[in-house]
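Pasting a structure below so you can have a look.
Omission of a single protein chain aside, the complex is shown with its protein chains in their original locations.
Take a look at chain A:
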Amino acid sequence: MSRNSSRLATQKMTRLALLAAVAVVLGYFEGIIIAFMFLPPGIKLGLANTVLLYSVYLLGPGYSVILMILKVVLTGFMSGNLAAAFLYSMGGGALSLGMMLLVKKLGGNDKVSIVGVSVVGAVFHNVGQLLVASLVVRTPGLMLYIFPLLISAVVTGVITGLAGRQIVRVLRLPGAPDPLSSKTKDPGEDT
């Protein structure tokens, strides 16, 4: 391993730790914000999920999967109801991350921007959580919640995507090309 690539691995690892910490804090703040916004039950902003969006652009697929698992475990410990919270956020996180990676891969930066990927992530985060919830209580009727949640996912997905455009530029690895440019390759491909 050359000195350059081991430095890159270290940089990616520190970004990973940073994003995991941000996910925990955002998850906590989301709970507070929702309490003041009088949103209908079940509507989430998906703030913590946005770290997955950043990592898809900054760190590539492998690190993003690790980040998703870290986020699920850490926020699970914070919520108190470990088993249930773990299942729901695992379902949401895994499906959301999988679809974001897929859309980014298929679309490429020149066809789908970070805003589109963000919307896809928000939508499938809700789909994943509802799927797990309706399996857990064996009530397929719960899936009907998806329709209002789809509308909120579009709104929050666009907002977090626009914010993500700025954040990804700031957090990009030193010397790395702009992760949002259509000429940049997937960050996972060079390691």
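Definition applied: a contact is a pair of C-beta atoms (placed from the backbone, for glycine too) under 8 Å apart; a residue touches a chain by one contact, two chains touch by 3 or more; residues count from 1.
FYI, contacts and distances are computed from a predicted model.
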Absent chain [UniProt protein name; select from "NusG domain II-containing protein", "Rubrerythrin family protein", "ABC transporter permease" or "Cytochrome c"]: "NusG domain II-containing protein"
Residue of A:I33, A:L102 or A:V154 in touch with the missing chain, whole complex considered: A:V154
Absent chain, residues of chain A that touch it: 41-42, 80-81, 84, 103, 107, 110-113, 115-116, 119-120, 123, 133, 136-139, 141-142, 144-148, 150-151, 153-154, 158
